[in-house]
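Omission of a single protein chain aside, the complex is shown with its protein chains in their original locations.
Right after this comes subunit A.
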Amino acid sequence: MDLNQSMRLLSSWIAQIGVLGLDLLWRFIHLVVSLCYIVSGIIEAVESYAISLGLNKKYSSINIEKLRCLAVVVDIEEARDVSKVIELLQWLRTIGVKQVGLFDSQGLLKKSKDLILGTVPGSVLSEEIGEKDSSPDQNPLALEFISSSDNKEAVMKAANILLQDHLKSSRPENDKGENFFTETHLNEALRVVGENVHAPDLLLVYGPIRSHLGFPAWRLRYTEIVHMGSLNYMRYGSLLKAIHKFTGVHQNYGT
């Protein structure tokens, strides 16, 4: 019996040591992985500051003409800090971007529209470009404010317009819809609903996850999507790097 009890005690100790060993191993692995991420984060930050200070000649000239329309998606938590958004827009203006669409899923930036337009010098609503004959600023920054209501809800409204046109047609019973449900018609219907249908060339996502968070789906067909991390830790160098990388991209549109 003593032998059995001793064996049981021994196996229990071995099991406990094994569990402790595995726990230590797991924590060790976590430590190694965390260190790797810290090191890569430091390298990225140093590179970004070097770019901001103009030390990296590669980013000193950017072919900004290739970027006709830029969109920025901001996570709702970060959209509450409008000052950061304003700072970002000022950087974009410095770089030479002419058209920016600002998106957050709940429309917080839409509500701060007046503040943003009043604070960012040379900024105007994109709808107003062309309406004013003479603008004091020769290079205005056209801003568009977008939220989730401009995504699926807008497509629903546009679909209803197409449906009404289809039903009003002279022979709806014979028409299978090929003449009413095309991309051109949906584009037109979206314009009637008041939506912009221009696809942005580049989409910058500021937030904890790399997802477009409900940006109007119809417009995203060939848009380059770049995740920039948190808006609170945004860097001018990272922004410049992302735009520079985009200008080097070749689009073949699936062909």
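Note that contacts are C-beta pairs under 8 Å (C-beta built on N, C-alpha and C of every residue); 3 or more make two chains touch, one makes a residue touch a chain; residues count from 1.
Keep in mind that, in the parts below, contacts and distances are computed from a predicted model.
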- Query: Absent chain per UniProt: "Ribosomal RNA-processing protein 43", "Alkyl transferase", "Phosphatidylinositol glycan anchor biosynthesis class F" or "Bushy growth protein"?
  - Reply: "Alkyl transferase"
- Message: Given that one chain is not shown, which residue among A:N151, A:N196 or A:S238 touches it?
- Response: A:N151
- Task: May I ask you to list the residues on subunit A that touch the chain which is not drawn?
- Result: 21-22, 24-26, 29, 32-33, 75-77, 105-106, 148, 151-153, 155-156, 159-160, 162-164, 166-167, 172-173, 176-177, 180-183, 186, 208-215, 217-218, 220-227, 249, 253-255
